[in-house]
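The structure follows.
Removed: one protein chain of the complex. Kept in place: all other protein chains.
Chains: A, B and C, in written order; residue numbering restarts at 1 for each.
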């Protein structure tokens, strides 16, 4: 059993995040899914297929760490396990956001298969928790898109077991996953990633 | 005769859609026209030449499935028949939206004459009703612009008779037509198309 | 003498236009100037150097058709004569708007000296009063920027005496001038020009 007040607060933080992320154009056409931790065993997560800029009561359900619906008949997103794998790996993660921007989509398709996106020399890298200089290299793995979510979740688990300090990844032609201790941290990470993706695409064009 | 309450509700959904579509920059300078089904024989549609971000009572008229004005002296758009041809072909279509974005305009002019736009490998293809994997190919026909709307309507009828599962088309230098069972579905289709057009243009630039 | 109520209504239409144009990013950093006709001999026009998104009472003055301040010590823009030359040439012009967008600036600098911008095949050309097909060619002259406003006003007068049906021009590295019978017409022209400038720049990039 979980604390119902904690669910309400957590669901509210997800609804607010949705209004912001949709307004930025990063969650169009009912794409994306968002989650936040209620307690050690419960996660609040968006119900599949909802308009992310208009999330209301009824659009946020509860799942356990295996991704099974708790006290609800609502259908969780097919990608729920991409959220729960992170909560299981990292006990201090409090929020996971998956967005779906034009920049992340285009950039992930422009990167050669097997190669990660490497970001270096940007002051904004310091927006990621634990980074204190622009001289570090941020490594963002690019996983191929697939309808086999369990296999992808396992890929994510393996990669981040080896690189626990990296703050996110992209799926080719699909979008960004990032996380943080709090929803505020996680939203800052999204803003930083989207900024950096935009810079990388602008740079590709400027140096042709 | 048609139900007047149904007209009022339908007209309201069109006015709300207009405020959204104009705010996105997809219906500038009084371009675009929008419609929604009232019943088997009647369609609500925007009056010609109105500001799409400021639609008010008086800006949505009623036409029959031949595109003739019903109970009104208002002038329907010259493109009304591009709406009615779809309602006649597809009895479950409830809304048709025609928008006019920079991306659709530029992309449609960049595609060689006679070739369709092919979209593949984008997760967001799943935003279209009936598509459940990014591995499908979305085929978007590009028709040449013309002032002969009856001829264009006939082209549309023939192409979609052969491809009833495809969700929209573009007119070169002119814009997008898409439709759906409900206004909500149709707006989701527009967001998905505009996202995909943006991705295609960004990709053209990034890979030059 | 002019009707003071007519001044107040005209000034209000200018303030509203400013809020819209600034919100679109077309009048940054106190650039641009806007005017509207009060009567045959009087024009309301923005005072020099004001924030165009925050125009308030006191930011719109009156000038005569020679550009001289009427009943006011306020300083009219140095470019006032670029407005009055149009009101003198075209008695049915009711509003003149000069904006200063990134797209107009960059495009005007990319066009070879002496050549006009030619726009053809865009459905949105029909947004200009009197144009009823996309098959027409819209000719937008590009004048070199200069601090000699009287000389530029004379260039404008000569060019539009020969081409009275064309709806606007650009100054290289500086921005757009367009006009219309009413403020509503003139705002529609700006939206259409900005759309077309955006299309032209996007096309330049896509076809490289």
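Things worth noting here:
To be clear about the criterion, a residue touches a chain if its C-beta (ideal position, glycine included) is under 8 Å from a C-beta of that chain, and two chains touch if they have at least 3 such contacts.
All figures in this text were calculated on a predicted structure; none of them were measured in a lab.
The shown chains contacted by the absent chain are A, C, with contact judged over the whole complex.
For the options C:15, C:65, C:89 or C:102, the residue in contact with the chain missing from this view is C:102. Of the listed positions A:72, A:158 or A:203, the one in contact with the omitted chain in the full complex is A:203. On the side of subunit A, touch with the chain left out of the figure occurs at residues 121-124, 127, 133-135, 184, 188-189, 191-192, 194-195, 198-199, 202-203, 205-208. Although one chain is hidden here, its contacts on subunit C can still be listed: residues 28-31, 51, 100, 102-103, 105-107, 109-110, 145, 147, 171-175, 201, 204-205, 208.
The working rule: only the chains that are shown with their structure count from here on.
The fewest steps needed to get from subunit A to subunit C, moving only between touching chains, is 2.
Subunit C has its Cα centroid 45 Å from the Cα centroid of subunit A. Among the residues of subunit B, those in touch with two or more other chains are 205, 208.
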